[in-house]
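One structure below.
Missing here is one protein chain; the remaining ones are kept as they sit in the complex.
Showing subunit A:
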Amino acid sequence: MGRIEWAMWANEQALASGLILVTGGIVAVAAQFKGWPFAAYAIAAGVFICLLEYPRGKRKKGSTMERCGQKYLTAVVKVFGPITRNYYIRAILHAALAVPAGFLLSTILGTACLGIASGIYLLAAIRGEEWNPIEQKPQERPQVGGGTIKQPPTMPPPRPPAETRKKQPAEEAGQENPIPVIVEAE
């Protein structure tokens, strides 16, 4: 049990709770139940939570699976710096968001689930975990020949032998074709 990262589980739970809140809210608003302003709030809160929780944080050890298309939201969430990095703040935020939805029957389950997610975030924060964005690695140019070719020739074949090349240092990229080449433009 020593190396469990609770934040990842809390993240899944918070995302699911956001969806549950949105569903319950839509049902209540569509049917115009008594107290539907709470449902409208639940939809807004659910959408906000989904957007906040969509980008998965980076694991301490090993590679993390990114969610599809999460890099755009990562950029947004990263901007807020310590507010989104710290899990204590997230735990308190989720607990606060969960409370108003508890007053309506259709969103009450969303409250319970978000409450659990908030509890797990608190546990993650106590264990010192933090949200780190998953950075995109810069694309490496694939090396031809597996890195064994250090100085590829600059001139295409047919190349004159090395001695004649050394005698003409001024010649850089141009080539002298031994046979005149006629380019047939297409």
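Here, a residue touches a chain if its C-beta (ideal position, glycine included) is under 8 Å from a C-beta of that chain, and two chains touch if they have at least 3 such contacts; residues count from 1.
Assume contacts and distances are computed from a predicted model.
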item	value
From "Trafficking protein particle complex subunit", "NADPH oxidase 4", "Autophagy-related protein 9" or "Cell cycle checkpoint protein RAD1", the hidden chain's UniProt protein name	"NADPH oxidase 4"
Hidden-chain contact residue, picked from the options A:Val27, A:Ala95 or A:Met155	A:Val27
Hidden partner interface residues of subunit A, rising order	1-6, 8-9, 12-13, 16, 23, 27, 33, 56, 59, 62, 64-65, 105-106, 108-109, 112-113, 116
